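Just one protein chain is left out here, and the rest sit where they should.
Take a look at chain A:
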């Protein structure tokens, strides 16, 4: 295959219309996307249909099983579980998105610079990534959490601050293949600056990989938030996130308060599944393997 043919294939694959057309032919991906829309609607629009008080503890109505007025029961503070799922979902999705955007932005720029610069700069930047990847994430976060308090922004920054490493590797790999293409060489010959080459040629052409990566990053971040919440280092009252809710529910597992476990566990699983299905479909649609 000639380089022209490869460029043509890349261009076709990266054409948004073409990619969307391919995505429509991916039933699992469509299902994932639809499910994600439903979950987002549930979290952000649900409170309009099912308004609940998620700040005032109701001691007398704590840990009620599902019944009239509380379709999924109440938790140990008397908060309506259905409403808490919506509130927790908002936080979890926000953290997931923020962390993914943060990670992808840093990772993309970092990887593009390393890939384009090559040589010693590339070697140094990527060894730095290797070093950071060797730091055990959970251990680091547990140490941080001993001194600092978790909130939506800090959790997003910490998770994003660790997740950009993989994005950087992926984008660097993509840039290594793109930088020898004719359109990049042409831009160089025409005197385009490195900044211009990165921003107008390399990153837009690596967009497929980046979008797929964002989707996976959101899923990963939601799982990390769940894990941190489960370990007791998630958000605290009055904020809720799914991980903290699950942790609280599991604490009462012996009391058979099943409604504190299954619904939130299901939400985490479905969201991550939806994101992964969508990411897989996107990856296929853009025609390149992100990994």
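Annotations
Here is the rule we use: a contact is a pair of C-beta atoms (placed from the backbone, for glycine too) under 8 Å apart; a residue touches a chain by one contact, two chains touch by 3 or more; residues count from 1.
The rule is short, and it goes like this: contacts and distances are computed from a predicted model.
This complex has a chain not shown, and the name its UniProt record holds, of "Copper-containing nitrite reductase", "NADH-quinone oxidoreductase subunit B", "Peptide/nickel transport system substrate-binding protein" or "4Fe-4S dicluster domain-containing protein", is "Peptide/nickel transport system substrate-binding protein".
Only one residue from A:124, A:183 or A:262 touches the chain missing from this view: A:262. Of the candidate positions A:62, A:106, A:128 or A:187, contact with the hidden chain is made by A:62.
For chain A, the residues touching the absent chain in the complete assembly are 26-28, 55-57, 59-60, 62-64, 75-78, 146, 149, 216, 219, 223, 232-233, 236-238, 246, 248, 250-256, 258, 261-262, 265-266, 268-269, 272-273, 276-277, 279-280, 284.
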